[in-house]
Structure formats: C-alpha cells, structure tokens
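After this line comes subunit A, so read on.
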Amino acid sequence: MVLSCLLLISVAAGADTLSVSPDSRFSSIQDAVNHARSGDVIFVQHATYHEGNILIDKKLNLTGIEYPEIYPGDTAEGFVVIADSVVIRGFQISDVARSYLKDRAGIRINDCRHCLIENNRLIRTFFGIYLKNARGCIIRDNEIEGVPGDEASTGNAIHLWYSKDITVERNTARGHRDGIYLEFVENSHVENNFSENNIRYGLHFMFSNNDDYRYNTFRKNGAGVAVMYSRNIIMENNVFEQNRGSSSYGLLLKDILDGQIRFNHFIENTIGIYADGSNRILYEFNEFRENGWALKILGSCSDNTITQNNFTGNTFDVMTNSKTSMNTFTGNYWSHYSGYDLDRDGVGDVPYRPVRLFSYIVGNVPSSILLLRSFFVELLNYAEQITPAVTPAFLEDRSPRMKIIKP
Partner candidate 1 sequence: MIKILKYSFFDLIRSKWSLIYFLFYLAVTFGLLYMSSDSSKAFLSLSNIVLLITPLTGTLFGALYYYNSKEFNELLLALPIRRSAIFIGRYLGLSLSLSLSFLAGVCIPFLFYGFQKAIGPGGFALFLMTGVMLTLIFSAISFLIALKNDNTIKGFGICLLVWLFLSILFDGIFLILLVYFERYPLDKLALALTLLNPIDLSRIIMTLQMDISALLGYTGAVFRRFFGSASGIIYASLALMFWIAVPVWLILIISRRKDF
Partner candidate 2 sequence: MIEVSGLHKSFGRNTVLKGIDLVLPAGNVTAVLGPNGSGKTTLLKSILGMVLPDKGDIRVLGRSIHHQWEYRQAIGYLPQIARFPENLTVQELIRMVMDLRRQRADEGPLLALFDLEHFLKKRLRYLSGGTRQKINVMLAFLFDHQIMILDEPTAGLDPLAVLHLKELIRNERQKGKTICLTTHILPLVDDIADRVVYLLEGNVYFEGTIGQLKEKYKGGNTESAIGRMLQPEKYD
C-alpha cells in the first residue's frame, strides 16, 4: 500500500520507480542504477548486499527500506556519487577496509552539487562520508561509528574537501580520527551534531573560511574542536565536555582570524580553549566550568576580546606564556575572584588577575601539580596577586562581575 502510494507520486512526477531485492528483477543495486533513468527512484529492500563501488552517475533517489546492509568487501568503497542532486537515504554500510594509499569511504561524493545524504548508518568504515569538490550538499541524520585505532589507521567520519555551501547536521560520529573534517570548505554549516570518542578531533577546520558551527556536542575526543588556518568561523552554542588528556583541549585555535565564540559551554576539559596565533576573536557569554585550564592564550594572540563569560570552578582560569597581554578581558564572572563590591553595582571594585603563579610552576615542573591547592601554594599565589613578578600584570579584568552572568 505504502509502496503503491509512493509509486503513484513518482509516476505523477514523471519518474519511474525501481525496486531492488535479492529475489526480484534487480538483485543488485548497481544493476538497478544502470537501468534507471535520470530522476528515477530506486527502493532497496532490506537484505544483505555484497557489492561495492556502486557508481551513481545520474540524478537518482536511492532509498533503503529498513536499512539494507551493504558490505563493499576488502578493496572497494560503498557508494560513489558523481552526478548532481543524488539522494542516498536509509542504508547501512559496513566494513570498508582501511587503506594506506587510498581514502576509501562508505559514501563518496565527487565533484557534484545538491546531493542529500541522510539517515544512513556507517559502521566500521575507513572514512564515513567523503565529499570532494562538492557544492550545496546536505549531510544529515547519519550515524557513523568506527573502531578507534591509531590516527593513521582510521579515517574521518565526515570528510569535506574543497567544498562550498555544505550543511552537516544532526549526525553522530564516533570512533574515527576526526568526527567531522573540513579542508578548504567555505560557507558551510555544521549544526546539532554529536561527536564523541574520536581519536583526534571532534570537528576539525583546516584552511576553511566563513563557516559556522552551532549546537554541537563534542565529548571525550582527543580534542573537541580544532580550528586551524581559517578565517571568520562562527562558533556558537556548542558543548565541549570531558576532552581530557595530556594534550587535550575543548577547542584548539591555531592561526585563525576574525571568529566569534559565543554561548558555548566548556565543561571538564583539561584545557577549555587553547589559542595560538589567533587574532580579533570575540569570546562572549561562554561558560567555562571545572576545566583544568579554562583558557590558555599564548603570546602570539592579540586583539581578542573576552567578555561576559562565566569562569566557575576551573583549576586555573587563564594561562599565558607572555608577560604582556594584547587581549582585552572585561566584565567576566570569575569564581576565584575574592574582591568586594562596595558600591553594589554588581562589578567588583578591584581588578581580577586570572593568571596564577602556580600555573607557571606547574608548566616548568610538572610533578609540582601534586601541590595543587596546598596552603603554601595559595600563599605564593596570593603574594603574586598583590605584586605580580612573574605573571603578566596587565592581564586583568578591571570589571569582574560579582554574580554569574545569565546570557
């Protein structure tokens, strides 16, 4: 009944409908694709299909019914799309073998536009969904789950290369090298994705400009998000949590320009944000809670504005390697602030210096972390606060808030 309705709709649109199942006329997907005409719809019934490198070279809508299972074998990829406006929906693609020579993927889009990849499951694929030179494509509601190995033996869950106007949303990426990887990608949106337990980064921008990512969650990755050599990236309303380890960050910024980091939550990361060579970025209304270091901002960063953020319960609030500060800290809430507010305007009357002497000591003598929060160390910190000798005297918030800021 459902099928016949769909059939009617397709007929009305002037397109044919083909059905693939092991005991019907088309027992392989490739066979159906070869016989279809541009604009046709191919329904693939639930079954196990041992075929790979399924080449889609015309505008087709491929829809899996109850997740037909595709096993491409040891040397092949899953789907390879080389035509515009292709839809691939509802498939489960498993066990794409890793290769050190070729980036094999579950679903590959090469040089085309307006494709839609949705509701697929990609299990133990070397690369999950791989876009090369694509435009205006949408990748959504896919579940991509890899087996974490080392960085070299695992590909990215969603890999975008040299593409434009791509939307990546509501996907789940686990156990890959990077959850979502963008290289030379412009004007694209990454939203509402969930990226967890990836070996390297939950989301990774390289040489990509004018993109944004919002409402994503990055949990327990090697590092949550890395934004490198990119410009104008908007980062809003994301959650970066429990990205912990010796070189773990919630967010890593490396040589970027003109971004915005707003309304994000950085929770229980070893380092909330690590910024190196990052300039003219606005940090606003973020929450930094219970991180080891909320913000490591190196001396190579300048003209950043850090305002109206909440820093609560972090071991160290801010760390830097420079004695000067070319960034502006103002109007943030710091839970370690112990000043007073005599005029009751909600702003502390003495400035807050968020850099602790002890974080320098830990930087030089790592085993001294054992003395964290000891009275001796607190005394040292206190003395340094009063007369800064090692920490940058000008890195201070002159109007620290007395209460948590509600954005």
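Candidate entries met the following condition: all candidates are chains of the complex that A comes from, given by their letters.
Simple rule for what comes next: contacts are C-beta pairs under 8 Å (C-beta built on N, C-alpha and C of every residue); 3 or more make two chains touch, one makes a residue touch a chain; residues count from 1.
Here the structure is a predicted model, which is why all the values come from computation and not from measurement.
Undergrad: Out of the numbered options 1 or 2, which touches subunit A in the complex?
TA: Result: candidate 1 touches subunit A.
Undergrad: Considering only the defined contacts, which subunit A positions touch candidate 1 in the complex?
TA: 244-246, 248, 268-271, 289-293, 312-313, 315-316, 335-336, 361, 364-379, 402-404
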